[in-house]
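Okay, handing you the structure first.
Here the complex is missing a single protein chain, while all its other protein chains stay put.
We just call them A and B in the order they show up, numbering each chain from 1.
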Amino acid sequence: MRNVSWVYLIGAVLLLVAPTVFYPVLLMKVLCFALFACAFNLLLGYVGLLSFGHAAFLGSAAYTTGLAMTRLSITPELGIALGVVMAAVLGLIVGALAIRRQGIYFAMITLALAQMVYFFCLQAPFTGGEDGLQGVPRGKLLGVLSLENDLVMYYFVVVVFVLGFWVIQRTIHSPFGQVLQAIRENEARALSLGYHVDRYKLLAFVLSAALAGLAGATKTLVLGFATLTDVHWATSGEVVLMTLVGGVGTVVGPVIGALVIVVLQNELADKVGPWVTVIMGLIFIACVLAFRRGIVGEMLARLPVNKGPRD
Amino acid sequence: MKKTYLAAAALLLASGAALAQSKISGDVVKIGVLTDMSGLYSDIGGQGSVVAAQLAVEDFGGKVKGKKIEVVAADHQNKADVASSKVREWIDREGVDMVTDALNSAVALATAKVIAEKKKVLIDTGAASTRLTNEECTPYTIHHTYDTYALANGTGKAVVKQGGDTWFFLTADYAFGHSLEKDTSDVVKAAGGKVLGSVRHPLNASDFSSFLLQAQASKAKIIGLANAGGDTINSIKAANEFGLTKHQTLAGLLVFITDVHSLGLQATQGMYVTEGWYWDLNDDTRKWAKRFYEKTKKMPSSNHAGVYSAVTMYLKAVNATAADDGDSVMNWLRKNPETDMFGKNMVLRSDGRLIHDMYLFQVKKPSESKGPWDYYNLRHTIPGDQAFQPLSASRCPLVKGK
Partner (left out) sequence: MNEIFGIPAQALLGQLLLGLVNGSFYAILSLGLAVIFGLLNIVNFAHGALYMMGAYVAWLGLELFGLNYWWALLLAPLIIGLFGVLIERALLRWLYKLDHLYGLLLTFGVALVIEGTYRYFFGVSGQPYPVPDLLAGATDIGFMVLPNYRAWVVVASLAVCLATWLMIERTRLGATLRAATENPKLVQAFGINVPLLVTVTYGFGVALAAFAGVLAAPIIQVNPLMGSNLIIVVFAVVVIGGMGSILGSIFTGLALGVIEGLTKVFYPEASATVVFVIMALVLLVRPAGLFGREK
């Protein structure tokens, strides 16, 4: 337990001083994707459900917040809230349909439904299609504090991230979280013990979708746009990769994974062009074949203390 | 972050005992060529745009007011988000002062927003949408080379005059396609023609067959291709495959010489093309095209020539004002019409539109052409003040009296 507290303390300090060294917009992007990956990990690591369409929640919230901020001139926290609600509702619909199958089928269904969301965003007149939604203002937090300054926005994003992370932490360590893990380990037994397994799965799905939406909504404010990339299946694949690289089922893993992948993409994009995709693919293959526990998972396995079940 | 740069630069310059008080940021004038390096528009822009920019820097002597000029380039992959992030990073981290090309209307619109926010300069040569100088106009955007209004005015009018009075549009489903369809529809209707319908296809579509079937069913005399680059090429090919060209005529609304080169004269002969520049117009253009050809083994498109002109304009402004920030440069450019290899006395209007002559060409028959790249007969020069949307009709909030 003490190990974990140290990690959080170091993490907090790093978060606070990072913008003095690194480009704040890049840092904010990392934080948003880290939250996205953590939300995804809640579903994969703790319930055992691989959703291959999580970009639908990231993107639908991104568009909703973008539309709200450009059309309604509301404050950013309201804009984000609307995005989260949208993602949660979508999560309810997708989840209700997808939960009917398991394993591979579940993944394929989430992929196909996410594709529907993609085409909707492509064709709906108010999303700007291929042009995307541009020029989204950051607005004034609570009507007073302008978020236009990158540094101010950064600390706001840190708060959002910590909030989302805290929610996930509380969920995992609650009785609800225990049941989820029981379902992952042996669904039949959980069912026989009298738990309404489907309801638990659905609730976890909605929660994961809502938090992914939080990440998406915040990202829109950071970058000032929402585009089709946010709902594309490649983004769904990316979050799987981030979680895999960082460590499925670990608390901090997805954060590390997001950091690695976002920074890698950013630095390589100009230098190597299409090879970025190849590198992502190779990392995927390497992780699946040899490195299934991910960075944090491997580290944890090596610690003398943690030879038991994962945190 | 930017304030630190400026503060540091000011200190350096002050202690550097410069002769004149210079406000050039970061000691380097950086020009960013934002283009499509490998996608459907890469022939029209791509590496050629970078070469064109470098030629302009070379002709200027590599330095302006003693500061080095640097050209950087990036591939926007036809994605507005990639472009937006890249431009923001360029300005925040690398001190880029001016962005050019921005080929692809969605990219251009996104870039214009970031440029306006950061008060730099965008001289867009590659995008077509008139929204750049209407709804989305900014004090820091210059729309160079051409736009959908000029295209509609040129090609659209010419086709209608020839008897093509019923139209069906095959439109690329994004800002550019919509803009081109709208402007051409207006021209057709103003000339007494009718628009029977339209169908939208995704950018970089792989199969046009079902869209062309709809075009065929409409029985329109003219199928207007409101798309560009690879999409236009594929539409024309598919139309030939389905025998559409037997009863209906294709009108390529945005065609560059590189497209004609890909398709060949056999498939494109007789087509009307409206462009802002052609390599074989006069001695100046021929001389420049030769230099371009030596470096790339291809003749330049009008977009490439536009990039050269854009960079030249910008450098002249920096030289004259001894500053590279958006406000100084734009103010100087508005007061000083540009003359270079691209055009003479090109005026920059308050809505950001650069006024220059446009040319209506017709593609030569294979028998008329003396060799590769000799593709156009000049039919008509459209004077600048008639080619573009009149200022009185502008929807730009910056235009006085609106």
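Following the convention adopted for this analysis, a contact is a pair of C-beta atoms (placed from the backbone, for glycine too) under 8 Å apart; a residue touches a chain by one contact, two chains touch by 3 or more.
Note that the structure is predicted; figures quoted are calculated from it, not measured.
Every shown chain that the unseen chain touches in the whole complex is listed here: A, B. When the omitted chain is restored, the residue from B:S38, B:N282 or B:N331 that touches it is B:S38. Of B:E58, B:E135 or B:E241, it is B:E241 that touches the chain left out of the display. The omitted chain makes contact with just one of the residues A:V47, A:I80, A:I109 or A:V158: A:I109. What subunit B contributes to its contact with the hidden chain is residues 38-40, 42, 77, 199, 204, 206-207, 209-210, 213-214, 216-217, 229-230, 234, 237, 241-243.
Touch with the hidden chain on the side of subunit A covers residues 50, 52, 97, 100-101, 103-105, 107-109, 111-113, 115-116, 119-120, 122-123, 233, 237, 240, 244, 273-285, 288-289, 292.
Methods note: only the chains that are shown with their structure count from here on.
Remark: subunit A and subunit B have CA centroids separated by 38 Å (rounded to whole angstrom). Subunit A meets subunit B in the complex at residues 23-26, 122, 129-132, 134-135, 150, 223-225, 227, 229-230, 269-270, 273-274. Of all residues in subunit B, those touching subunit A in their complex are 1, 37-38, 74-75, 79-82, 84-85, 88-89, 92-93, 105-106, 109-110, 113-114, 173-175, 202-203.
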